[in-house]
Structures are given as structure tokens and as C-alpha cells.
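Of the protein chains in this complex, one is absent; all others appear in place.
A, B and C label the chains in the order they appear, each numbered from 1.
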Amino acid sequence: MDNNTFGNKFSFTSFGESHGLAIGGVLDGVPAGLHIDLNLIRKELERRKGRSAGVSARAVREPDEVEWLSGVIERDKGTKDQGQGTKDLITLGTPIAFIIRNKDARPEDYEWLKHSYRPGHADKVYEQKYGIRDWRGGGRASARETAARVVAGCIAKQQLSAKGIAIHARLTQVGSETDPARFDEVIRAYRSEGDSIGGIVECVISGIPAETGEPIFHKLQAELAFAVMSINACKGFEYGTGFGGVDQPGSVINQISGGIAGGIADGTDITFRCVFKPTPTTPKALAQCASGDQTIKIGRHDACVAVRAVPVVEAMTALALVQFL
Amino acid sequence: MDNNTFGNKFSFTSFGESHGLAIGGVLDGVPAGLHIDLNLIRKELERRKGRSAGVSARAVREPDEVEWLSGVIERDKGTKDQGQGTKDLITLGTPIAFIIRNKDARPEDYEWLKHSYRPGHADKVYEQKYGIRDWRGGGRASARETAARVVAGCIAKQQLSAKGIAIHARLTQVGSETDPARFDEVIRAYRSEGDSIGGIVECVISGIPAETGEPIFHKLQAELAFAVMSINACKGFEYGTGFGGVDQPGSVINQISGGIAGGIADGTDITFRCVFKPTPTTPKALAQCASGDQTIKIGRHDACVAVRAVPVVEAMTALALVQFL
Amino acid sequence: MDNNTFGNKFSFTSFGESHGLAIGGVLDGVPAGLHIDLNLIRKELERRKGRSAGVSARAVREPDEVEWLSGVIERDKGTKDQGQGTKDLITLGTPIAFIIRNKDARPEDYEWLKHSYRPGHADKVYEQKYGIRDWRGGGRASARETAARVVAGCIAKQQLSAKGIAIHARLTQVGSETDPARFDEVIRAYRSEGDSIGGIVECVISGIPAETGEPIFHKLQAELAFAVMSINACKGFEYGTGFGGVDQPGSVINQISGGIAGGIADGTDITFRCVFKPTPTTPKALAQCASGDQTIKIGRHDACVAVRAVPVVEAMTALALVQFL
Partner (left out) sequence: MDNNTFGNKFSFTSFGESHGLAIGGVLDGVPAGLHIDLNLIRKELERRKGRSAGVSARAVREPDEVEWLSGVIERDKGTKDQGQGTKDLITLGTPIAFIIRNKDARPEDYEWLKHSYRPGHADKVYEQKYGIRDWRGGGRASARETAARVVAGCIAKQQLSAKGIAIHARLTQVGSETDPARFDEVIRAYRSEGDSIGGIVECVISGIPAETGEPIFHKLQAELAFAVMSINACKGFEYGTGFGGVDQPGSVINQISGGIAGGIADGTDITFRCVFKPTPTTPKALAQCASGDQTIKIGRHDACVAVRAVPVVEAMTALALVQFL
């Protein structure tokens, strides 16, 4: 499992199990002197918890406080007593290590999983691959790992922001519904039936300099697809005209670059879309996988993971782009 | 442009300009003693040239003979005189370098491009990025580079094949047409109008061992997306339920893994689809970009690049999978 | 500073400043099911602190307790109450993150360095490179970072040990003295004069399988040199006949392989030697660098760093070798 590092210039190494002591990460390659906006990180972690009716109970309760172990110093020691909210950090150029403790871990909720595999989850493949498995809440495979991605992504975003690059993702579809005003309602309906539903996230990158990207294997679209497809539950990626453009002739769509030509940004906005499947572990689904008289305690899950995927899509996009700076 | 290498265990470095002396590649990490089936390579290179009405004239004429510079020895010197067709190669475990000479290069066809940019092509971004550009037929950005990918992919395929892994891609849609029997007809129609059209390629991987893949960033689907999205003109990638599954509830689709769970193969077939946009450089399109009385000689192009993308999709899939062995 | 990772198969990412909250590391690629002997780690960390008269006061006081954040589970929960000494850990195959808190940090000892550079130290180059510097005790450049290397090296050693590979380093020279019985005496003499002295460490690798190593750039000796030369104060590396063999004819030394032929282990023991310069920051030396009436408080330093380098040489050797398994 030598695969917990993303990127090689601004590299992010993620670690931690869902119900262990902590999750966290190490960022290497962040330039010295970068200002880290702790409020932005707090805001993005809140966004990742979600606000809609479809969010798991744990997500809301877990405080997600980031502890900075190395690579940063406080900006202004004078304002330290005024509370954490006003304190900011400056990077030293050395590796930035941070952790988020797992305070609300309830491994006992998952005891039944010690000898069972949840359908649609990675439980079984992990055991096959490693011979050993931290069964508690999915262990390493849990989407809780994405909290570390959001922290790393925020730091990447601030570096991008200093160069005028902005990333905005939003939920554009839930099931067959495309009117954002009705998303909560749709999700609530699935939740009340013990079910779940998929969603589509659209992301716009603006301010990207022409020349960003590489022409052969490391095309900008390939790196974006790689970053986004590494998010749990993501089943597809498209940009520009995407799958929908298949039936349009070249004479019509040849002026639509989607912001990238030959793997290299052309300076216009880049728009991509990605789809998230519904959570497989729903009350409805799990009722079918318990054998005999086994009592199942279902962990705490989301009715539409696409909701909480939005800031993770932004984070992974930022981590992909920052490699090219 | 330090990006001409794909993979790190079975690494493939691609080189060469479309209208230079040769294109080629170096494969490093191929085990010693692997048998290279030269007929398969010849067959796949033919397939890449395409057979349908939509193929460019150059593709048909370019002989695409592979010269092996290093890393292999001939299997049986005794049969050497019986012609190239019966000779096979055995790998030495050292880097395999090969070239394909550009025999039918006609740089003079592209002289007008020295001071013009074709719409929908990488001409302009290359000049911005490098300050210098081999304008002849797209230079490095030309899809001719994919011939080297096909050669490398064939070697990867043979290594996969020895482990029982098979890769089969096919064209499943051209424009809005999904009946393969009518594809040629549709393409011919666009060609006759001086236009071009998109297509969808579906690829099935069978025999893939459970445990293939990595759980966090290097998920199997992320690596496949990265490989496939690096092919010229590819605009989207999806696997399993893909974009179409967005409106299906978790209780219905939770048993459909698409062959991958948590980034790791579960041992069942993996099916993915990718979409190719139409060639931008068509007679119709180019007529609009010439300024004033400039005479435009249009290079030789395809009416539906998705046709020729099929073996390239297989090659990149093989190169992605072989990293995990 | 994207360079805090060593290795790519069993990768070790190091983080932390000397006088910050903690130093630590992340190990990725360690197989699941490996038993971690905590006693060995404790023993090696003690060894790194040194036992001779030449060791700095801080090194002795710093408890160096390792906290394991992820990637491991306890072997036997039943024996948990019997104290830390009896508990062992099993790896999960996920990244292993650990920290060692900086408990005895005394940044105030280094306040004078805020505006001064110590001769022979990295103070000045850091400030030039990063524009910002954690001046406290050398910050990231401090040899305290090697404690994390020792922890990582111990895990690598245990993996090597399971394959019958052993690594033994020892001090073979201090100044011009080559009799180990007199090393303490020599070091004490330099210390009492406010001075310091160099030393040579010899390391023997036994049980290394023939075939270990790669023939061109990643020759076994090149990887060992890279690993060892990355240790602070190391000024040279030689193996086999080394520099001393320069005046011996081929007919005499051609049977002495030093355990490596063409970059690949031949199955016999490998012996290499490396030299460590004396600590530059001694009372004697610092007396010269203070300007005017500035009061210098000298941090706590070693009279012969080669003493404490011995387990670090073993750790880096283990980290280099484990990449080839």
C-alpha cells in the first residue's frame, strides 16, 4: 500500500484509520512564507460535514480540529490570547504535518463487521489484499480520510489563489433532479425510505494560466480525472463537451475547447463534471446481508454522498493543479 | 516537458515528432524472458490505422515498421532467413528501445501552419508554452505518437496475457448511432460533408485478480481514467454504473461494483467507457480560419478518431494494469 | 523542500523541527502483518543518544517516546495492563504515522541565533533558501531529525531480518585512534578543551541475497552511498577496497568484490565505511563568531557525532536495502 501520496512537487501523504487515534497528513513542497487561513480550513471542514438532511450523525458531531505538528509557525504571537479564530499560520518551507483526532469513534458499532463484509464496500477486498483489516467503520477505506484531503486542499487552494486561480464546485444533480432548490427534499425522501441516491458535481476552474499542463501523458484533463476519480464513490469524469457531445459534428464543437487544448490549458475557464454513486450501506441494503439471527447495528451514513463530496472535489482539483505551478 | 513517461514499474517513455526522423519509445521494467509476438504488434498497428471510410490517407500509407534497438534478442537465429514474419523476440530484462521511422512525412503540407494556429488543436498552446514549435503536422502533439503507445501496450498485454488478463475494447457509438453495422455509413456521411463526428469506446477487462489496485489515491479506476484521458480527443471516462446510474437508488445498484470496490479489483469483469470528440481539423472548419487569400492545404485527417482510438484505449489500459503486477 | 521522503517502495517521509511540537514520520509500503518490536526501537533510540562522554546533555534527557498514530494495531489487548514494555504492534498495511514529542526543547537557549549564523552549520543557507528560518536549535536542520530515521530504520530492519539480512555498524576510528578501548578517553579529552573530533563508522551487511541491486544508475553501492551521505556531518563513503585500494594492481584485487558486482549483490558480505566530521559548534569555535558584547549561550552538543551516528548509519542502510525487496 505504497500509494498514500498524491503529487510529487507539492506532495500530500495521507494517513490514519477511521476509528484509530487520528487521521492526518504531511504536505511536502509547500513554499516558505505562505499564509494559511485557518478560518478557511474550518469552513471547508464544516462544508465537508454537509448541511443537508442526508448527512450522517457522526459527521455532525466530530469536531474535526486540526493540530499542526510541524512546518508552520504562528503569525503573530501577540494575538494568541484572543482565541484560536484570530491566529494564523505561516509556512516554514519544511514538511507540514497535521492530525485530526478521531474523537467520536464508536468502534463498538462495527463489532458485527469483524466477521462480515458490507456489500458495495471495500471490506472484502481489503481482507483479501492485506490478510488483516481494521474493520471499524471501514478503517482506512472510510470516507473519513477525505477530511485530511480537505485540509491539504485548502493549503493548495491558498497557493493557487495567490496566483489568481479559483476553484468552485457545486452539486448540479441529485437523482434525476436538477433544480438545486429541491435537492434537500429529494435526499430526505430517500433517507426516510432507508435508501440513498447518486449525484453530479460540477467544478469550474478560473484564472488558470495558459501553459498549465503537459502534452503527452500528464495532460491537464488526465491529472484532473486521476485526482477526482480517487474520491470514494466517484464513477465518472468528463470535461468540456463530455459524453453529451458525442453526437455533435466537428464543425459545431471545434470551437469548444473546455479550457484545454492538447493537454494544456488555453487560458479560458475549465469546466468538468463527476458523478457519485449512492452509498451502498443503507438500512434497506444491510437488512439483506446479515446472516440468520445476527443483529446488525448500522453505522452512521449519508443518503447522498455527493453533497459532502463537493469540497473534496475542490480539494483534489487544487492538489492536482498545484503540481503544475 | 518532463512528462513523456507513463508508469514507474513498467515504465514507458515516448519520444518523437510527427514529421521528424522517427517516433519511438523505451520500455523499462519488462521482465527478462518475455516472448514478444511481432505479429500481434503488426496487427495492432494495422488496427490503429483503421479500416473504415473515416481514416486519413497518411495512416494507410505509413508502413509503421518497428525497429528494435535494444533489450531483446531474436528467439531462433535459424529461422532468420525465412523473413521477418516468422521471427520472434525474447526480452533481456534490459530497457527495450524501439523506433518507427516517419517515412511518409510531408512537412510541406503543413508549411502554411508555420504562422497559423488550427482551431481545436494544440498549435497555439504549444507555442505559448515552449516558445518554439515543430509546426509540421502537429509535431509532438500529433496523434501519430499513439503508434508508440500501441507498441508498448502490446508488450504490456503479453505480460498480462501470461497472467490470464484480457482487454477488449470496441466502438459502441458513433454520433447518435449505436448499431455497429451502420457506423461506416455514418462516418462516410460526415466525411463527404467535410465534417467529423464523435464516438464512444467501451472496454472490458477480464481475468483481473482481486487485490489489483490501491485503496487511496491510486485506485484502479483513477489509474484507468488517467491512462485513458491521456489519449488525444478523449473527453470523458466512466465505469460501472457511470453517469447513467445517477438516478438509481442505492438499494438497487449496491450490488453493481463495476468490478472495483474501494479502488481494488473484486475479481469480476471491469467495464469502462470513454468518449472521443470529433476531429476539429476538417475542411469545413479550416475554411473559417484562413486569413484573407491564404491558401490552405489541409493535412490528412480522420472523420471519426474514435475508430482508431480503440487499440490505443486497449494499449493504455494494458500500460495502466501492468503497473499493478 | 519537496525532499523529505526517502525511498519509493517502502517510503519514509520525515517531518518536524528540532524545537517545535514534535518530530515524526510516515512509513508507506510496509506490508501488513509485520510485527514491530517496540523494545528494539527503544534500544536503538537509546543507542542514538549515545553513552560516551561526548554526548550532549539534551540527548540524555529527551525521553524519545514514540506515539503511533496509525497503521498498526496492538498485538494482544490482554497484556495491555502489564505496561508498555510488553506490548507489541502489528502493521495493517496502511501508512504508519508516528511522532516523538520535543519535551526538553529549550528554544530560549537559541534566542541569540535569531540574528546570527553559526559557522559550519546550515543557518545561513537555510535563510538564503527559504527566506524564513526556525532558528531554534537548527530547526529542521538539527540532527534531532535522525531520531525519526532510527524509528523508521528499525521497522525496515525487522522486515530485513525476516529475510535473514543483518546490519551491524560500529565506530572504528576516532581522530587518529583505532583502538575502541581508547575512544571514550580521546573524546573526553577533546570535550574538556571545548573542542570536537571526527570519526569513522564501518558497517557490515550480511545475508543479502545475490540479485539485490540494479545494474545501471541504481547500483546497490550508489543507493547505499546516497542513504549514508544524507546523514548530517558525513563527508565520505567507500566500500570494498575503497580509497585504500588505489595502489593495488588488478591482478591482486580482482577477487575482492566488496560484496557487489556490477551494482548487484553477489551474496557475500558487504562492508562499507563512512566518515563523520567533528561538530562545528563547539565552545571554542563559537567564541569566535559572536560580535562585540553579545552573550552566547551555546546549545547542547556532541564532542564526537560519529558515536551517535552509528545507529543512524544502520537505519539508513536498512531503509536503502528494503527498497530492493
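FYI, contacts are C-beta pairs under 8 Å (C-beta built on N, C-alpha and C of every residue); 3 or more make two chains touch, one makes a residue touch a chain.
Note that the structure is predicted; figures quoted are calculated from it, not measured.
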{"item": "Hidden partner chain, touching residue among C:18, C:91, C:221 or C:317", "value": "C:221"}
{"item": "Of C:98, C:126 or C:183, the residue in touch with the unshown chain", "value": "C:126"}
{"item": "Interface residues of chain C (partner: the chain not displayed)", "value": "1-6, 14, 119-122, 124-126, 128-129, 140-141, 145, 173, 175-176, 190, 194-200, 210-211, 213-219, 221-223, 225-227, 229-230, 232, 234-243, 245-251, 253-255, 257-258, 261-266, 275, 277-282, 284-285"}
{"item": "Interface with the undisplayed chain - residues on chain B", "value": "1-5, 8-11, 13-17, 20-24, 26, 28-29, 32-33, 68-71, 73, 90, 92-97, 99, 129-134, 139-140"}
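We take it that only the chains that are shown with their structure count from here on.
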{"item": "Distance-maximising chain from chain C - centres being C-alpha averages", "value": "B"}
{"item": "For chain B placed onto chain C, the superposition rotation in degrees, Cα atoms, nearest 5", "value": "180"}
{"item": "Highest-count interface - the chain pair sharing the most C-beta contacts", "value": "A-B"}
{"item": "Same vs different contact residues, chain A with chain B, by half of numbers used", "value": "same"}
{"item": "Separation of mean Cα positions, chain C and chain A [Å, integer]", "value": "37"}
{"item": "Distance between the centres, which are taken as Cα means, of chain B and chain A, whole angstrom", "value": "30"}
{"item": "Chain B: positions in contact with at least two other chains", "value": "none"}
